[in-house]
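Missing here: one protein chain of the complex. Every other protein chain is in place.
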Amino acid sequence: MNTFGREFRITSFGESHGPCLGVVIDGCPAGLKLKKEEIQKELDKRKPGASGIASPRKEKDRVEILSGVFEGFTTGAPICLLVWNKDVDSSSYKRIKDLLRPSHADFTNLIKYGGFNDYRGGGRASGRLTVSFVLAGAVAKELLKRLKIRIFAHIVELGGIRAGKKGINSIRRNVYKNPIRCADLKAAEKMRRAIIRARKEGDSLGGIIEGLVLNLPVGLGEPVFDNLDGQISKALFAIPGVKGVEFGAGFSAAKMRGSENNDLFFLKRGRVFTKTNNAGGVLGGISNSMPLVVRVSVKPTPSISRHQLTLNVRKMRMENLKISGRHDACIAPRAVPIIEAMLAITICDFALRAQLLPRVIRHR
Amino acid sequence: MNTFGREFRITSFGESHGPCLGVVIDGCPAGLKLKKEEIQKELDKRKPGASGIASPRKEKDRVEILSGVFEGFTTGAPICLLVWNKDVDSSSYKRIKDLLRPSHADFTNLIKYGGFNDYRGGGRASGRLTVSFVLAGAVAKELLKRLKIRIFAHIVELGGIRAGKKGINSIRRNVYKNPIRCADLKAAEKMRRAIIRARKEGDSLGGIIEGLVLNLPVGLGEPVFDNLDGQISKALFAIPGVKGVEFGAGFSAAKMRGSENNDLFFLKRGRVFTKTNNAGGVLGGISNSMPLVVRVSVKPTPSISRHQLTLNVRKMRMENLKISGRHDACIAPRAVPIIEAMLAITICDFALRAQLLPRVIRHR
Amino acid sequence: MNTFGREFRITSFGESHGPCLGVVIDGCPAGLKLKKEEIQKELDKRKPGASGIASPRKEKDRVEILSGVFEGFTTGAPICLLVWNKDVDSSSYKRIKDLLRPSHADFTNLIKYGGFNDYRGGGRASGRLTVSFVLAGAVAKELLKRLKIRIFAHIVELGGIRAGKKGINSIRRNVYKNPIRCADLKAAEKMRRAIIRARKEGDSLGGIIEGLVLNLPVGLGEPVFDNLDGQISKALFAIPGVKGVEFGAGFSAAKMRGSENNDLFFLKRGRVFTKTNNAGGVLGGISNSMPLVVRVSVKPTPSISRHQLTLNVRKMRMENLKISGRHDACIAPRAVPIIEAMLAITICDFALRAQLLPRVIRHR
Partner (left out) sequence: MNTFGREFRITSFGESHGPCLGVVIDGCPAGLKLKKEEIQKELDKRKPGASGIASPRKEKDRVEILSGVFEGFTTGAPICLLVWNKDVDSSSYKRIKDLLRPSHADFTNLIKYGGFNDYRGGGRASGRLTVSFVLAGAVAKELLKRLKIRIFAHIVELGGIRAGKKGINSIRRNVYKNPIRCADLKAAEKMRRAIIRARKEGDSLGGIIEGLVLNLPVGLGEPVFDNLDGQISKALFAIPGVKGVEFGAGFSAAKMRGSENNDLFFLKRGRVFTKTNNAGGVLGGISNSMPLVVRVSVKPTPSISRHQLTLNVRKMRMENLKISGRHDACIAPRAVPIIEAMLAITICDFALRAQLLPRVIRHR
């Protein structure tokens, strides 16, 4: 369903071409200073619009706080955040209403909802619904600041081009300075060109994003089913276009020997660390003392402007489809802030479950 | 926590060296014929014991039905299934109690549970807890038979050795005939030798397992958060040792162009299919008409018999650890039936949510 | 928290003096014809305003549909319904901000939320939050029409005045014709006068409401914890001012003998009924073939205009409080449509769980 989390629980609503996108956050502690501007800042990160590479849909996307905040602080009541849809153009969708767009959710939604789904712009299956994730993520990030937990995400591969390995400072400094959301600025430029080239060819590209969580306390995550990795992966698969999730060494761990893959413990200033981090910060479903490292595979945008032969479900015959809507030729860069949001939401939930965040934030 | 699912809900309990492992299944429809023998058959699939490659721990593992079944049929009441632990030898664990075994959950559990966790044999973090998954999976499989849904899993890579691509018949025929659970018998033999070699060297190997679900009805999975891929990935990360989950083209989708990755729809005998299956059977979080294809990365067994330098948490100093318990040098083959079980459990839940399974099974 | 239900799940948000009150309904089947006017009609039932007996707060209360409905039908996506607060006057609340209003939730909310709660008009603890219940109830009622399930509620006692026993036709005809929501029009007139008298004396009255559900299919409700009576009682205690809930003979069953209280089964036109209905339509937590009968005790409005000595929590000393806001001298009549709403919501959830309502409503 459309609710996620136990102690920090979000409920998403809204469609791509409906009146709005919104989220209700239940379980946010009382007493958190919450400024509209902080939420807006996060929202601005997912904006489309860098010329040439992203969708020309120009949503102003201004957040409104409908409940749960009083005199600048959260009250403990559910927080409803909303963004009105403004720059909606459904014309191109009506034209191709009966044509199944390949690798889109048109067909599955048609069958599941008996044809009653709002198909315009992908409706509820649109990437635009991630607006609600970012809204909730912005609140989660404010909470996590109190635990000094820091969350990052960045492009590590795009269109087959790999970024060079970069340190955390470089990631923090560079990611939101370039439209590719890549810390390696040289690689970013190559990726940008690859996107423009693909777009010109009526095609699209995929990419891989890495998410990082620093200063995560030891002990987050609940075995067996609500473990840290399982719950994060569930959160990440909610992002349209995600096809794989791995932690630490991930799929390459399968090729390693135990003696290589094992992360050896050591003591430093009275605290326990591991020499390597093949575990990606999770052991037995619980955070250890190392950074959480997760990688996400994002498929190439299915909306391409090339002709594609597909099924007209009304006429039940094959027809040529040409998608002319407003689309990103690669959605991976725009998924970067969404991954940050999902990580923040999930960790916030676990921090409350583990009682690391209080139910009322007391200010001095 | 230890509960998973909404309409078909399982609660796992028990520890590796405690009295038993068990599961309570809530929400199983009434009227399902449930024989102990069918459950036992599934349980036998996860047995250790093929000489040379698996743990010498010899659990007889006989299932007992404690509730929810009456005169051979499920009653609609919660079903409690139990396996008593018999061949328990905790001696080797007591000796290394204070030594953090690298890449095990010793450290994270110690911190999370304040030292109160049952450390013997990994306690609740042990692979042995998958007994409870297999018990629930056996019931789920019986239910799915009614929908003709078929579930398979097999090793596609082990110790870096890839299996050749095999058809479904070969998978069905071969997987449980060899201890490696690989459909390519030649590759299986190479893998077996690799395991024996690694074991001799005091080392261990990882592997990749593919799960397949055939005849899945269109429309399973619930956007946004309870989507088919997200929920399955959460279920799979509950299996100890899993470090990555991908669907269809997965991580390689990130390297493809839209024109390559897009699965084109076509019509065959009035039904809709796609030419390729890069989506792995899931679009927008909902099953389409194609087989569900998921791949899981399993890390090499962290318990290796080589000397490892690690921390003694009581003395707070580094010491040499030599693990001498009973361990599989590669856990991937034994994870094969577990993956089947988790797929069955998750799909059963979705089939009930979608009302494809009735609440009472009426027999003619 | 602010979410209720499993298959038909509502999430309430908004405060008495905040921008709006709203609800997100998740799990509503696709294909339900949903007109704004039908929802508005339900909303109008809870309107204040019959002269002399109700709060002079004059909310226009127009519903807006923010998501989940497309071209007049539900889509299967979450439905967000909203009512903007318009006639808000917080002035009187600021004046008495630090004075604990007796038998209000001021004190408990103050402690629970560390003083961050929106105290204006009772904030989230206000009766006004029942707007969100009525919105969700309106949708539930539309669904239940398909099962021919009919839901009623009416005042059976107010200020100690008992209504005469009335049949279902009289209830249907009369309840919304008089401001007391009582089917016995003579008693209603007495009750109305009693309210006016109490109000003049600066006092308030309580009452008892009976809820009825007809044509309920046998088998709704899930033992053990999600039983029909338990879940309904939980729903009803969410209504501010409710202090007791009983089914069928309820508290008087405690005074009966088994031979009196037992409802004897009999057969009529091939269907099973009981001669009496002391069970109130629920046996073992499951609906039997009889009407569901539930009675709810509503306390007298705690806001009375008499002087009351109470604590000033800032000055920590006793002070005289005179409440001058806009209040109903008896809230029971206005709780009548709320009880209908809660019954509809709960039963809708159970009907979906029992697969009596489909996931997609197919129209001929």
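Letters A, B and C mark the chains in the order given here, with residues in each chain numbered from 1 onward.
Note that a contact is a pair of C-beta atoms (placed from the backbone, for glycine too) under 8 Å apart; a residue touches a chain by one contact, two chains touch by 3 or more.
Small disclaimer: the values here were computed from a predicted structure and weren't measured.
Chemist: Which of B:124, B:181, B:199 or B:257 sits in contact with the chain that's absent?
Modeler: B:124
Chemist: Just name the one of C:12, C:67, C:85 or C:178 that touches the chain not displayed here.
Modeler: C:12
Chemist: Residue by residue, what part of subunit B touches the chain that was omitted?
Modeler: 1-3, 9, 11-15, 18-20, 22, 24, 26-27, 30-31, 66-68, 70, 73-80, 82, 112-114, 116-118, 123-124, 360-362
Chemist: Tell me where the left-out chain touches subunit A, residue by residue.
Modeler: The list for subunit A reads 6-7, 77, 223, 353-355, 358-359.
Chemist: Over the whole complex, note the residues of subunit C touching the chain we left out.
Modeler: So the residues of subunit C touching the unseen chain are 1-4, 12, 100, 102-105, 107-109, 111-112, 124-125, 129, 157-160, 198, 202-208, 218-219, 221-227, 229-231, 233-238, 240, 242-267, 272, 274, 278-280, 283-288, 297-304, 306, 308-311, 313, 316-318, 332, 354.
Everything that follows uses one rule, which is that only the chains that are shown with their structure count from here on.
Chemist: Sort the other chains by how far their Cα centres are from that of subunit C and give me the top one.
Modeler: B
Chemist: Do subunit A and subunit B, two copies of one chain sequence, contact each other through the same residue numbers, with over half in common, or through different ones?
Modeler: same
Chemist: Could you name the chain whose Cα mean is nearest to the mean of all protein Cα atoms here?
Modeler: A
Chemist: Per the centroid of Cα atoms for each chain, what is the distance between subunit B and subunit C, given in Å?
Modeler: A distance of 46 Å separates the two centres.
Chemist: State, to the nearest whole Å, the distance from the C-alpha centre of subunit A to the C-alpha centre of subunit C.
Modeler: 39
Chemist: Residues touching two or more other chains, restricted to subunit C: which are they?
Modeler: Residues 77.
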